[in-house]
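Submitted below is the structure of interest, expressed as C-alpha cells.
Yeah, one chain of the complex is gone here, protein chain that is, but the others are all in their spots.
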Amino acid sequence: MGRGRSGIYAAVAAIAATTGLGAVGAAGADEAAPADIYARDAGGPCFSEDAGATQCAAGETADVTINTGETVTFHFVGSQPHNAASDSGPAWKAPDTGYPTSGTATETFNNPGTYPFHCEVHPQMTGVVQVEGDPIPTGTATATATATATATPPSSPPPTTGGQTTTPNPSGGTDDIKPRVSSVKSTALRRAVRVRFKLSEPATVTIRVKRGRKVLKSARVQARAGTRSVTLRSKKLKKGRYTVEIQARDAFGNRSSLAKKRLRLRR
Amino acid sequence: MRNGFASVALLCALPTGGSTRRSLITSAGRRAQARSPFTPFRRDLPRIPELLPVRRTSTADVYDVQIQQGLAEVLPGFETPIYGYEGVYPGPTIRARTGRESIVRQHNTLTFESNVHLHGGFVPAGHDGHPMDVIPAGGSFEYHYPNLQDAATLWYHDHAHGRTSRTLYHGLMAMYVLEDDLERELELPTGEYDVPLVIADHSFNRDGSFRYLENVDLGFRGDTLLVNGAVSPRMRVDRRKYRFRLLNGSNSRSYTLRLGRGRKMLQIAGDGGLLTRPVVRRRVPFHPAERLDLVIDFRDYAPGTELVLHNEDGEAGTVAIMRFDVGRGGGSEDFRVPRRMRPREPLPEPVADRRWELGFGFGAWQINGKDFDHARMDARPSHGTTERWTFANRSNRVHPMHIHGFLFRVLWRSSGPVHPGERLGWKDTIGVLPNERVTVQAWFAPYAGKYVFHCHALEHADKAMMLQLEVMT
Partner (left out) sequence: MKRLAGPLAAVAVLAAAPAAYGQAQVQAVDGTEANHYENQWSTKRLTIRAGETVTWTFTGSTVLHNVAARGSWTFRNDDPKVAPPPASFRFDTPGEYRFVCEIHESSMWGDVVVTDASGAPPPPPPPPPLSEQPWLNDQPAPTRFDVSDERRPRVSRVRVARVRNGARVRFRLSERARVRVRFKKAGVTVKSARRWFGAGAHRLTVRDRRMGGAYRVEVVAWDRAGNRSRTTRDRVSIR
C-alpha cells in the first residue's frame, strides 16, 4: 500500500520460479566460480544464491566466492525495484543507474578482497562477494546492464552538464543603458516648485531645489517611463532665485546626467 | 529601491496625519497601498503579443526569437525577473497556418543550455527539442516546423534536461496557434474574440520575484494564480461568443474549471485539435500541459453580469482564475457553433500493447522502474502503426503523461467512462489520476526517429520520469 514504487503483485513467487534464469547455478557458497545472485521479494526482500527458491528464508543473505576477473550476475526476479551497491571500499553498483524490476546486471571484480553490498532501496537486503586470487591489472570493476543495443542520440552538441543541474534564478538581466531625463519644465508657485519631466525608463528620480550650494528641499520619487510632475513645497522657498536639479537612477544603478533648471519665485 | 512604486515599505516612511503638505505618492500608489497586490480582479487581462515573422517566403515564415532574461510586471508596481522568449512572460504567440512551414531561429542568450520543444506538434525528431539536444549558452538553432497537421492550440517551451521545472516556472513558455482551412470554414470566433489564456500558479518573494521551492514528490504548488501573467485578472467581454484557448502552464497543479455557478461552456477542441462535435462542459478537469478550447456564449447573460472562472480544487488564493464582466452591446450574432466539426479518421488496428507502471523509485520517479537514460531505448514502435499503451499509476499523485511528436486517442479509464471531451478528439497529454489505469492508442506517424515520453509534472520529469522511444521505419 502506501506510496508507489513499481507495483506489488501477489503472484510474484510463481513467476520467479519459472523465469529460467540462473543457468549457471551457484554451485555452493564455497567454491569459486562465476556467481549468480537473485534479488527476490517473496518472504523478504533478500538477496539469495538459490536459483530455484520461491521464498526468502528469514535473514537470508547472499555470500558468494569468485575468482578475480570473474563476474557476478544479479538477477532481478522480484517485482520491486532493486539494485546492488557497495557498502564500503571502491564504489560499485549493479546496474550503474536505475532500479530494475527485471533482467540482469553484472559486476566484474578484478581485485581480491571482501565486497559487502546492499540494495539501496531496501537496505536490509545484504550480501557479500568474496574474491580470491591474484589481482588482474587491467581494467576496474565495471557494471554492465543488459540493456537493448544502445543507440547514439541524434547529433547535437553534448549536454554541458549531466545528472544534477542547478538552474540559477533569473536576475532581471543586466542593463547598461542610462535613464534619460528630458523635457524638464519647472514652474514657480507660492512657496512651492512644480517640476515636470519625462523619463525614458522606470527609475528613482531625485529632485533638489537649491539656492547656491544649499539644498532647501529635496524629494525622491519612483516613476515609470513617461511624463511625470512633482511638486515640492516648503516654507523655506521664499522669494528669490533657485536652481532645480534632477537626476534619475534605474534599478541597475545607472545614473542619468544631472539636469539643472533655474527659476525665480516671485511671491 | 527598484521595486514597489507604491509599496508599503516606502509609504511607511512618510509622516502620518495632520500635514497639509501633499504626499509625494501618486493617488494610484495610495490606492494600491490600500489593497494587497494579490487582490483578485483588479487588473484587466493582458493580451499576449503575437510574434511577427522577420521574413515571409512563398512556403515558409521565418521567425527570430531570443531566449533571454527579462522583467515582467506581474504584481502591480513590482518588476519580476523572468526568463522569457523575447524577454516577455508569457512568450509571444506564433500564429501558423497548416501547410506553411514555420522556421523559428532561437538564440540562447542565457548562461546555461536551453532548447525548445513544440508541444503537440508533428515535428521531425531532430527539431523536436529532445532533452539531450540542447542549444548551448550563447548558441543558436533553427527549428523547422512543417505544420502538416490539423489546426490545434500548441505551445512551445524549454525542454533542457533537468532544468524544465525552473525554466518554465520562470517564464519560458509561449503559445503556438495553428490554423487551417476547416476552422476558417466553420467561422469560429477570430481576432479579438479568439483569446489565448495561459494559466499558471506561482508564489512570490517580498521583492516581487518568483519563489520556487522544491518538492519532488508533490511537485511545485504556488499560492497565486496568474492568467497571462496577471494575478486573477478580469476581462470585459461583449455579449457574443468568444473562443478561449486555455493552456495549463503550471508545473504540476491540476485544476477543475467551473464557470460561475455551473454555467455552460462548450468545448470545441482538445490538445490535438477540433473534436468531432462540440461537447457541453460545466466542470472540466485540467491537467498540466493540456489545452482546452472553450466557446462561451455571453449572449445568455445580461449586461452587468460578472462570472468568475474558478478552480474547484483550489483554496484561498488558488480558487479564482479570472472574471468575465459582461458588457453592453452585442446581442445579435449569426454565428452558431456547428454540430459537426472534424470528421473522425479511422485508425489502423493496434499492433502491440505496452504497459507503463508509474511509481516512485529510489529518490526519483520512474516508469517501469527505470530512470531516464539517454543511451537506452525503451520502446521501438514501427512507423505508421498504432499501439495500445496503458499507463498504470501506482502512486497517489496525478501524472500527466505526454508523448512527444505523436498524438493518441483515449480508449479507456479505470476510474470511469472516458468523457466525450477526451474521447472525441486527439490528445497528447493525459492526466492519470492516483491509482488509475488509462489506455490510449497512439499513432506513430508521420515522422520516425527518437522521441521521449514523460510525465509533464515538471518536478517528476526532471527527476527522471521520462523514457525514450524510437520509431523504426
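Per-chain residue numbering starts at 1, and chain names A and B are given in the order in which the chains are listed.
One rule holds in what follows: a residue touches a chain if its C-beta (ideal position, glycine included) is under 8 Å from a C-beta of that chain, and two chains touch if they have at least 3 such contacts.
Given the structure is predicted, the values throughout are model-derived calculations rather than measurements.
Asks: Can you tell me which of B:Glu50, B:Glu142, B:Glu214 or B:Asp353 touches the chain that was removed from the display?
Replies: Touching the chain that is not displayed is residue B:Glu214.
Asks: With respect to the chain omitted from the figure, which of B:Tyr85, B:Tyr156, B:Tyr176 or B:Phe362 is a touching residue?
Replies: Per the contact definition at the top, the residue touching the missing chain is B:Phe362.
Asks: For the chain that's not shown, point to the residue among B:Leu118, B:Met173 or B:Ala320 touching it.
Replies: Per the contact definition at the top, the residue touching the missing chain is B:Ala320.
Asks: What subunit A residues would touch the chain not displayed?
Replies: Touching the missing chain: residues 2-3, 120-123.
Asks: Residue-wise, where is subunit B in contact with the chain that is not depicted?
Replies: 36, 38-40, 203-209, 211, 213-218, 220-221, 223-224, 258-261, 263, 301-308, 310, 314-317, 319-320, 328, 360, 362-363, 396-397
The rule is simple: only the chains that are shown with their structure count from here on.
Asks: Applying the document's contact rule, which stretches of subunit A touch subunit B when the two form their complex?
Replies: 3-7, 81, 83, 97-102, 120-121, 147-148, 150-154, 156-161, 163-165, 167-173, 202, 204, 219-224, 230-231, 233, 251
Asks: Which residues of subunit B touch subunit A in the complex?
Replies: For subunit B paired with subunit A, touching residues are 1-5, 10, 21-22, 24, 68-71, 79, 81-83, 87, 111-113, 125-126, 130, 132-137, 139, 160-163, 166-167, 170-171, 209-210, 212, 357-362, 366, 368-371, 373-377, 392-396, 449-450, 470.
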